[in-house]
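Notes follow once the structure below has been shown.
With one protein chain removed, the remaining protein chains of the complex are shown where they sit.
Up next, chain A:
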C-alpha cells in the first residue's frame, strides 16, 4: 500500500483530485489553507470579503504588515504559493452570500469548510450545502476554546436544526431611559453616532421615551425642554443629523441638546465642563507616575472625556463633510475618532448614571464585539477540520464527531472531547425533507412588503426569495428579480386582496420551499409557556393592555377583532428559552374569554410579579417588528 503523506492511495487520490471550498481566510482560514495544501489537496477555492488589519497579524500568519489593507483571500493565496507553487487556489474577494455563488457553484465541491465569524453567513452556507448536498465542516473559536462539527444532509443535524441563542439585545427603554450597565451606555453612544453621522435608524432612538412611567421628569427639566424645543424650532420635523449640521456640529450646542437625553441633574455641570474645554492649557494626560497598563487601559477623568467628546465630534464632522452631500459615516471600532466618540459619550453617560467609567480598551471590546483570539486555538481547530474532512472523503462519516477544545481536561482526562453527531431534527424548518412552516397573518393589517422584509427575509433569513401563489396559475407575489414586483410591494393595501387569491397555500422559494397560509383564528385559549408579549396588537389594544393588564383587555376586546399574539423570539435579554408562546385570540364571541380558567389567570398574575418590571415595560415600548404577524413552528 503506497502512502502519500501518510494517506492510503484511494484517499490520496480523492484528496488530490477533488475541489474543496474554504469560506473565510481569517484566523481559522489561514491555518486551514496551510493544512489542506500540506495534506495534498490540490484544488482549493477560498473566499473572504475582508481586508487585512494589523490586529489580524498575531494569528493570521499568511499575512504580514506590508499586506495591511489588501484582500485576505488574495494574499493568503500568494503566501501559500511561496512554499507550494503547485497549489491550485482560486481566491475570491467577495461575500459568499452573493447570489452568484448559487447551488450549482456549491455542487462543484466534494467538501466545504467554514472558517467564518458570523451567523448569517453560516446559516447561508448551511442552506447552500444542504441544497447542493455537499458535506460541510463547521467550526469556530473564541479565546482558548473551539469546536468542529460535520454537517451532512440527511445524516447529521444541520446548523439550524436547533435554535441558537440569539445575540444579546437590549430593550429600547433601557438604552433610552434606564441604563444600569456600562454596555447600555455604550450601545446608546453607538446609536448616537449613527443619529449624528451615520444611517439614521428608527430602532436606534437615543432620546428618552416620555411614555415610560419610570421616566420621572422634574418640572424644571420639563420646562427647560420645552424652552429648548421652542428655541431650536420644531425639532421633530428635522432629523438629528440635519439639526446637527445646521449648527455646524457645535459640541456645546450638541451637548446641550443631547444633555436632555442624559436626563439627570448633573447636566448643568457637564455643560460647564464642555464650555471650559477651551481654557485648558495642560496636555491631557500629563501624569508623572508610570502607567501600569496600556495607554488605552487608563480610565481618564470626566473633563478629559468631555474634551474628547468635543474633539471627536469635530474630526467626524470634517470626515462627513469631506464625503459630500448625503453621505454617511459607518461606525468602525478601528477608526480612532469614531472610537473616541463612543468612548467619551458612553463614559459621560455612565458617569451621569452613577456607573464607574471604563477605559477605551474595555469599551472597544464591548462596542466592537471583540473576541480575543490567539494562533494556537485556531491551529488546533484547523488541524481537526482536515482530519474530519479526511474521514468524510474516506466514506467514514460515521467516524466523524463534534470535537470540543477545552481549556482544562474534563474528569475523563480529555482536553479534546469528541461527541457523537446527532441525526437531523425531523422538524427542522431548514433541512427537513418537506420543510413547511405555517404563518398566520392578520390579513387586514399585513402588507406584502412586510411579508417579504420581516417574515421571509428577516425571520427566515432567506436571501433572495421568490413567492408564488399556488392558485394553479403560478401568480407571482414577490420576485427576487429587481423591479418585477415592485408595484405589489409598495402597495399599502394589505393582504385582503391576496386573501381572496389564496386558497390556502402560498409557495415561497429561495433555496428552500415554504408554505404560508392565512388561516382562521384559533379557538380562544390563554396558554402560557413563558412570558407574554403584546406583539400583534394594534395601538388602541396595546393602550388597553397597558392600562388594564391582559385580563382586563380580554374582557373588553371587541367582537369581530381577529388577531393572534405569539412571541416569536426571546424578549428578555437574559432569557434562554426560545419561542415562548402565548396565544391569545379573540373571536366574535368574546364570552369565550371567560372560559379562561381562574387558575390560568392567577398563574399569569404570578408571572407578572416575578417579571422584571423594566423588561415588561420594555416589551410594550419595543418597536413592534411584526405587527399582527406571527410564525409558528
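Assume a contact is a pair of C-beta atoms (placed from the backbone, for glycine too) under 8 Å apart; a residue touches a chain by one contact, two chains touch by 3 or more; residues count from 1.
The definition used in the following text is that contacts and distances are computed from a predicted model.
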item	value
UniProt protein name of the chain not shown, from "DNA replication complex GINS protein PSF3", "C1GALT1-specific chaperone 1", "SUMO1 activating enzyme subunit 1" or "Isocitrate dehydrogenase [NAD] subunit, mitochondrial"	"SUMO1 activating enzyme subunit 1"
Residue of A:107, A:164, A:323 or A:414 in touch with the missing chain, whole complex considered	A:414
Hidden-chain contact residue, picked from the options A:105, A:144, A:170 or A:429	A:144
Touch criterion as defined above, residue of A:35, A:74, A:156 or A:479 at the omitted chain	A:35
Residues from chain A at the interface with the omitted partner, ascending	1-3, 5-8, 31, 34-35, 37-39, 54-55, 57-59, 61, 64-65, 82-86, 143-144, 291-298, 365, 370-380, 382-388, 390-391, 399, 401, 403, 405, 407, 409, 413-418
